[in-house]
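Note that one protein chain of the assembly has been removed; the remaining protein chains are unaltered in position.
Take a look at chain A:
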């Protein structure tokens, strides 16, 4: 925010101080336009670019087509995509002062993920659970998803500063959730670990890490 947009209050507290302020504000340069839909598109573009870089580097999973026919493996990219839509919509709503959101769509995604976990738990014996959760590519996962999400998140938060969210931390957190979900959906196209125990835990964990980063950054960056 530059100074020409940002006159300071005067501290004489008189009527003429107020009139002077009104005049200064009236002739000040109007702020840049605020277009939330454009912000969403730019964030999606950033996420797509990051996803494309990742897929070029890691390559899509060999059985990508077949994996999308199985409902459980389809959920791996589909649930993050649905979460992305909900979180991004909520972010845009909250980017205006009067914006309100309803938490149930996000809760619905969480419930679906929980259902997947319980469903796969039912088919496993106790000693099989921990290896299924840990998988074999854990570290790469967390680093990749968080890394892929950082670019769209940073760009999105920077543009959201033009908005006026009255709940900056929540707005930043939802932007982070959207960026994390987009990264997870992209990552799912190359990942071959199909146990819901694994992907719900770590995709979910990575998305929450990005959401927490977004909330922290939003608390600092989105206040006005």
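Operating definition for what follows: a residue touches a chain if its C-beta (ideal position, glycine included) is under 8 Å from a C-beta of that chain, and two chains touch if they have at least 3 such contacts; residues count from 1.
Keep this in mind: contacts and distances are computed from a predicted model.
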Looking only at "NADP-dependent 3-hydroxy acid dehydrogenase YdfG", "Electron transfer flavoprotein subunit alpha/FixB family protein", "RNA polymerase sigma factor, sigma-70 family" or "ABC transporter ATP-binding protein", the name UniProt gives the absent chain is "RNA polymerase sigma factor, sigma-70 family"
Of A:18, A:74 or A:130, the residue that touches the missing chain is A:18
Interface residues of chain A toward the undisplayed chain are 1, 5-11, 13, 17-18, 21-23, 25-28, 30-34, 95-98, 162-164, 166, 223-224
